[in-house]
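Complex shown without one protein chain; remaining protein chains in place.
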Amino acid sequence: MEKRIRVLVAKPGLDGHDRGAKVVARALRDAGFEVVYTGLRQTPEQIAEAALQEDVNVIAMSILSGAHPHLFPKVVDLVRKNGMDDVLIIGGGVIPETDIPALKEAGVSEVFTPGTPTGSIVDFIKANVK
Amino acid sequence: MSNEKIQAGLDKYNASVEKVVSRFPERPNLPEQRLYTPLDIKDTTYDEIGFPGMYPYTRGVQPTMYRGRFWTMRMYAGFSTAAESNKRYRYLIESGATGLSCAFDLPTQIGYDSDDSIAEGEVGKVGVAIDSLADMEILFDQIDLGKVSTSMTINAPASVLLAMYIAVAEKQGVAADQLKGTIQNDILKEYAARGTYIFPPRPSMRLITNIFEYCSKNVPKWNTISISGYHIREAGSTASQEIAFTIADGIAYCEAAIKAGLHIDDFAGRLSFFWNAHNNVLEEVAKFRASRRVWAKVMKERFHAEKPKSMMLRVHTQTAGSMLTAQQPNNNIVRVALQTAAAVMGGTQSLHTNSRDEALALPTEESVMIALRTQQIVACESGLADVIDPLAGSYYVEALTNKIEAEAWEYINKIDEIGGAVAAIEKGYIQKEIQDSAYKWQMDVESGAKTIVGVNKFQIEEEPPKGLLKVDASVGVAQCERLAAMKAKRDNAAVKASLTDLKAACQDENENLMPHILNAVRVYATLGEICGVMREVFGEYEAHVNL
Partner (left out) sequence: MDIVEELLKGNRLALSRAITAIENEYDDAVEIMKKLYPHTGHAFVLGITGPPGAGKSTLTDKLAKAYRAQGKTVGIIAIDPTSPFTGGAILGDRIRMNGLTMDEGVFIRSMGTRGSLGGLSHKTADAIKAMDAFGKDVIFVETVGVGQSEVDIVKAADTTMVVLIPGMGDDIQAIKAGILEIGDVFTINKADHDGADKLVRELNMMLDLDAHSEQMTQNSTEKALADQFHHLNVAKHAAGAAWRPPIQKVIASQNEGVAETIENIEKHFKYISENGILQQRRTERSKNEMLDVLHNNIGTYITRRLADTGELEEYVGQIKRRETDPYTVVADIMRDMLKE
């Protein structure tokens, strides 16, 4: 049995924009990944715990409500605290370019903004997953 | 020309076209039929089209439409604090906007106060933060609620925000029966497409019918609900799905109200709708026309409404944000102009136009101005508003109107079979249909079957956008401080009593909650406290996701 890439697609915070997250989740499934989708209104703690129990290779968070500066780094912290040093953490949504350097600094490997073809998300994951 | 003659002509044309096409193939991914003729609408009687202001309202709900007065130009706005948003509202009114439209932040929409830990990082970000009547007073400071018409995008806690609005008006000396405006109050599409739900369907439907009943007696000019297709479309649905799912929701609300003992003609006239104006101009015009016809038939044939007002689908429209791109944002100005044209030719009663920075951030003042000017240019310069329902009689538009109507009925019947909109949502059926359409759209864009200028064609290297609106995290801190100060000042015993009273009312199914909520609001009970009591009694909704 070869290794399968497992991804947690997560919606942190109160944001209800789920069109993008669901589209991305399906695209990842069609690329051969195993995808767990959390649904809306997840706290950073819930996301980190779900990632641990599912032992995912990738945590893919979607935020379109502007709460990313607060929530993305919080998830990264909790995940690392849990000892999951090797999990790839990426994000997407409506995220101003000027915010991206700080997110990367905080440990988000890549941020995908509107207009991104899902194929490039798949490629990024394949190239960077450990 | 007789139909036979037209058919003969068409055959001849088709034969000649075949030759042309074999030499010069047509572009891929086009609608199958290239030309429409009288044959396409030969079964359409003029009864189906009719006259403006008359059943089945295909051509519009008012007899003179925009010849009397333009649609209401209503710009959706709200961010940061009440004071900041109040400034934006007054700017909009000065710029010629004819109605207000309030956007609340997510904690407010989900019934949490700004100091709730769950609200951390979200306060004031995507709308204005309202914790109590104190904030609402600031929000409408120096705005005469007796004159302005205000739309509020608020759903699960709609009763609370409406109560706050009534209470502010009281303080301004404006009686409730003078208030004009709309609360969205459409919980079903929150479950299906928008996500700011709190309570399960049953208590939610009760709150909605309580509002219907209360307003029919006390706030008669208020639109008690805006049954919304906009969000369904933005979540990815097709045009037909947008109107079908929304009308199915409308049917569910009517059934709930009738079950609660109301008479259809006592509340149906205050129902309003909310459509999306997408890029495909002619399809959109046809959608607006079809939707009015379907609703008129639903009201007349299914609910046996008698008042004409009950049969009229009055609609607010917003241009499609999801069609606006982060790439080359100025192109969005052109898209919005086309969408505006569609909404106007479709006969909307009210319109919000999105700004060019839609896909980047909340709009700046300058961008909002362009968006508002777009409406004003279409209104005053384009001629589109001068003649009523100008596209009627177009073979294509009439055929498309018929087609969208037929597709909508098919969905409505299917939802009836499932047991109505509530059951269809609880089964995840509507969500799944929307998701499938959204995924198909995405794949079509990625394969190039659909072209989006600047995204998958005509791309350029761009500098990162500058001068975007940003809501600072300090807004949340300041808001929490204000909230704490307010709580220290208010009569806490009165608050406690009002909440105890509200809880008892919640537990009695036959009680209308509106007066109880009003009492609580008046003594400055917070939104979070009021919704907290309701959460305790009603529980919380669990989403139905099937990917």
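Which chain is which? They are A and B, in the order written, and residues in each are numbered from 1.
What we mean here is this: contacts are C-beta pairs under 8 Å (C-beta built on N, C-alpha and C of every residue); 3 or more make two chains touch, one makes a residue touch a chain.
Quick caveat, the model's predicted, so the values are computed rather than measured.
Colleague: Who touches the missing chain here, A:38, A:62 or A:118?
Modeller: Touching the chain that is not displayed is residue A:38.
Colleague: In the complete complex, the non-displayed chain touches which residues of chain A?
Modeller: The list for chain A reads 1-4, 25-26, 28-39, 42, 45-46, 49-50, 52-55, 82-84.
Colleague: Using the document's contact rule, name the residues of chain B that touch the chain not shown here.
Modeller: So the residues of chain B touching the unseen chain are 542-543, 545-547.
Methods note: only the chains that are shown with their structure count from here on.
Colleague: Could you please specify the touching residues of chain B with respect to chain A in the complex?
Modeller: 106-107, 110, 112, 118-122, 125-126, 194-196, 234-236, 322, 325-327, 359-361, 435, 438-439, 442, 445-446, 452, 455-456, 464-465, 468, 470-471, 473, 543, 545, 547
Colleague: Touching chain B in the complex: which residues of chain A?
Modeller: Residues 13-19, 22-23, 25-27, 29, 35, 37, 39-41, 43, 65-67, 69-71, 94, 96-98, 113-115, 117-119.
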